[in-house]
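All protein chains of the complex are present and in place, except for one that has been dropped.
Letters A, B and C name the chains as they come in the text, with residue numbers starting at 1 for each one.
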Amino acid sequence: MIEKLFKFHGGVHPPEHKAESAATPIRPVPMPARLVLPLRQHIGNVAKVKVAVGDHVLKGQQLAAPEGMISAAVHAPTSGTVVAIDEQLIPHVSGLPDLCITLQADGEDRWIEREPLDYEDMEKTAVIEALRQAGVVGLGGATFPTHVKLRADPRHPVKTLILNGAECEPFITCDDRLMRERADEIIRGLQIMAYLLDAECCLVGIEDNKPEAAQAMRTACARSAVPVEVVLVPTLYPGGGAKQLIKVLTGWEVPSGKLPSEIGVQCFNVATAYAVHRFIDHGEPVISRIVTVTGKVARPGNFEVPLGMAIETLVQAAGGAAPDIDGFIMGGPMMGFKLPSPRVPVVKATNCIIAASPDLFPPQPLPMPCIRCARCADVCPANLQPQELYWFAKSQNFEKARDYHLFDCIECGCCSYVCPSHIPLVQYYRYAKSEIIALDRAKQAANLARERNQLRLARIEREKQERQARHAQKAMGAKTDTAADEAKKAIIAAAIERAKAQKAAVTPQNTDHLPPEAQAEIARIEARRSQAMEQQKE
Amino acid sequence: MMAMASPYLSEQTSVSMIMRKVLLALVPGIAAYVWVYGSGILVSLLLASVTALVSEAVMLKLRGRPLRPFLLDGSALVTAWLLALALPPIAPWWLVVVGTLFAIVVAKQLYGGLGYNPFNPAMVGYAVLLISFPVAMTQWPAPLELAQAKLSLLDQLRYIFGRVLPSGLTVDAISSATPLDTLKTQLKLHHGMADIMAAPMFGTLGTKGGEIVAGAYLLGGVYLLWQRIITWHVPVAFLGMLALLASGCHLIDADRYAGPLFHLFSGAAMLCAFFIATDPVSGPTTPKGKLIFGAGIGILTWVIRTWGGYPDGVAFAVLLMNICVPLIDAYTQPRVFGHEK
Amino acid sequence: MLENYFLILLGTVFVNNIVLVKILGLCPFMGVSKKLEASLAMGAATAFVLTIGSGTSYLINQYLLGSELFYLRTLSFIVVIAGVVQFTEMVIEKTSPVLHQVLGIYLPLITTNCAVLGIPLLNVQAKHGFAESLLFGFGGAVGFSLVLVLFASIRERLEGADVPGPFRGAAIGFVTAGLMSLAFMGFAGLVR
Partner (left out) sequence: MVSALLVMVGLGLVLGALLGYASIKFRVEGDPLVDKIDAILPQTQCGQCGYPGCRPYAAAIAKGEADINQCPPGGEAGVRALADLLGVEPKPLNTAHGVPKPKSVAVIDENLCIGCTLCIQACPVDAILGAAKQMHTVIASECTGCELCVAPCPVDCITMVPIPETVSNWKWRYPVFEIKAVS
């Protein structure tokens, strides 16, 4: 029983705008004729394509397999034909295209064989592997592969399992509606997760501006066998951030740069629990999600949307957008981003689409210089000093920015929200972060290059010595072989042998110890080369 | 056009709104000032405001920066008003102009204008005037109720612009050393505290007249606290440290050290506590840093007032602590979420 | 006696600060104040040289030169200081080569730092005893290091400031030093 809630530093109360979309039940949308499925819908390695253009696939069939541990599969949301595997615009803040599978629906919507998983009779690792193949990722927006978080780690046993139903961002109500309408299914998913992790305590954190959802969840808990406590937490942005919610519920802070599991906590979004339930109990992989469509649309609300559906089609389902909109925001207004085009598809991260207009989000006045009023520091949930970070990012003093814990910034936007000088602070942090990451990568590459250069120089030096030794031997051979010379010769020969042995041992085989990508590339090149040889022979 | 990246929402606030509230909070102080010392201060305020805006505009133009946003932000007016309020109300016009010019041009614009000045511009202007023109800076008029002769606004204008007094009056008739100055001189002459305080210029709390103005500043300060323009840290640390030192020494030797209330309600202590030391640009940003900063000003003010060469140490105390701000900030970083301290 | 020592220390650190009030030693003050770490090291090095220098200078003046060889004062002081500086440089080069590089030319230049020669000469002028001389040297060095560190911290912050072109770099540095000097005027009259 939670007796006392804790507080995190800072936080803001932006206008909620949740009423517009929370009132109506989740609606289905008609299956579109064409679906675009990006291979990068999650954090981690890009999924590996398993189908070819022209293949006919069934609903729920795996189109791309996870590559390595931190990766997630992609499935067909309906039955149809793969018509293209190419680069298309994706809902990414960069506005750059990425590899996607395009599916032409056949209208039959025919499922693959679906079988519930008898998870309690299986090895847990097998269940985890099944989840990996099912493409379950964090559906709160972070899209971290869920199976990774569900692996029980003996070093860090997870005692407390937290379901995140806080949904603190303005406008978004998809979790709210899901909890109101499908509370039993969520609790069922939670039960499976608790089983996999051996969790002792299950908590559901819901912000107190969603009393109906909390009530529904409480009722569902009462019906279920698992001991779950539904806790109302104060409405305060960004109380739905995983680290913030953990702090509010348990009082523990996830150490910087560590995972929650290292302090015995694991936190999932309610929609993720729902997805786990759909897969385990019904054999359905992640092929759809609940999306809030709100802002300047005729009938705002929540929709159950197949992944890959174009945003503009979805907006049509919500009655179409007002004529004065100037773009669509994916995610909330605090942390979301403006979509590069209304034609990009819905992906696993798409929790909300806001049709934005200037009167909804008034344009920012021109930024003034920072007056160091420290309001940003007062509202920062990470207790950073945003004004200092801004100063360092602006003057490109990245080392200093890192020293001031730039990477503990969760980019929640509270600082920009309160800034009287209207400085886009978060943008400066994002810029500084990506510069630092790029610099680190460059540094790694430089270290590799230095190592390889040194190896090469050492090899050249050895070869030179070897040549000299050979010359010395020749010179020796010309002389009369006295006993002394014999002895010398023996020594030299031994030295040469040693050098040779050494060379054989250390000569850099520049194909060895390469990362897997490079190995793969070499293999590809070899293949190409032999092909070319064949052609030449012909 | 919509903002380039999130967040797309923002609170209704701006730099000029903050500055407007600071100016508003100064109004009770100005009213009390007029009531106590006469309307000459309004002339100083006007002079300072015009000088500040004109010099700011010229500097912005020279630096190729946009005029409108920076003239409208109100920061130059705040500097001008604070400086004018720190000067003697019948200060000659050139004193006001030179001080304001120095504050705006050297202390503010040479560092890049709003947000970049490491020193409080008003206090830089004040310190420069105090060192350069000590006589003009210490000719303080007696409060109206104590003055031997009352000057009309016209007389004051004549004096401010032409140093011309109505016939029959001497400078001494309308002005005198400030109470803090008198206290220092008298103590040097080995007079007892009780005797000195019996003089009519000393009031019940601090100095006659001055205490009313100080009270009005306190009122304005409370408004700023309520509006969350300033935080409590600096005023409380400053006034608390000043009162602590004063009462400590007053308890040890009441005959040589003035009491805490006198220190709090005389000189520029209140103005400094709520309006000068709380300047965000030249002050520290961390809560702990603000406490150190305020306490430092308190200590230095008391030390300079008690042993130093200048009657009031507020301006120097603020500037000295301004020097320490980057270091204070660097060493008072609060614990970041998920970090051990 | 003790009060006298305390006043000497207080006086040299704040009231008669060697850089901001006496305006000595400006070369390293402007030169090694771009980085906080470097300024701390420079302060420590100068403190070491100044204290040792003041002490040895006193001894030389008192016991070696006496009243007749007074004309050798400046010469012998410089020789001693140069020796101490050389010694310090070797120690720093051994213990922290990067610091040695950062301090660069300013390290050997401590020799010609007018503060370092000025303080022993002022000592002689003020007829300080041995302990007083040491204290005067140490106090001067602490005052120097203090303002050097404070100045460096301000300059680090100014790096991001929108200073007008012609004033960037040394110019705004001198303006800042001037304003710091202005602030230190507030200590006037505290001691003597």
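In the analysis below, contacts are C-beta pairs under 8 Å (C-beta built on N, C-alpha and C of every residue); 3 or more make two chains touch, one makes a residue touch a chain.
None of the values given here were measured: they were computed from a predicted structure.
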Listed residues A:V12, A:V57, A:A73 or A:I90, member touching the removed chain: A:I90
Residue of A:R40, A:H75 or A:K247 touching the missing chain in the full complex: A:R40
Hidden partner chain, touching residue among A:K7, A:R223 or A:R450: A:R450
Residues of chain A in contact with the chain not shown: 40, 90, 92, 94, 96, 98, 366-367, 396, 424, 427-428, 430-431, 433-435, 438, 442, 445-450, 452-453, 455-456, 508, 510-511, 514-515, 517-518, 521-522, 525, 528-529, 532
Those residues of chain C which, in the complete complex, touch the missing chain: 32, 34-35, 38, 60, 64-65, 68-69, 72, 75-76, 79-80, 82-83, 86-87, 90-91, 93-94, 97-98, 101-104, 165
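Simple rule for what comes next: only the chains that are shown with their structure count from here on.
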Arrangement of touching chains [line / ring / star / complete / other]: complete
Chain centroid nearest the full-protein CA centroid: A
Centre-of-Cα separation between chain C and chain B, whole angstrom: 34
Centroid spacing, where centroids are CA-atom means, of chain A and chain B in whole angstrom: 54
Overlap residues in chain A, where contacts from two or more other chains coincide: 369
Chain B: positions in contact with at least two other chains: 112-113, 116
Residue ranges of chain A touching chain C (in the complex, touch as defined): 369, 391-392, 394-395, 397
Residue ranges of chain B touching chain A (in the complex, touch as defined): 1-11, 13-15, 17-18, 69-70, 73, 75, 112-116, 280-281, 283, 285-286, 329, 333-340
Touching residues on chain A, where the partner in the complex is chain B: 8-9, 12, 14-15, 93, 170, 243, 247, 253-258, 326-327, 329, 331-338, 356, 358, 361, 363-366, 368-374, 377, 381-385, 387-388, 404-405, 408, 413, 416-422, 424, 426-427, 430
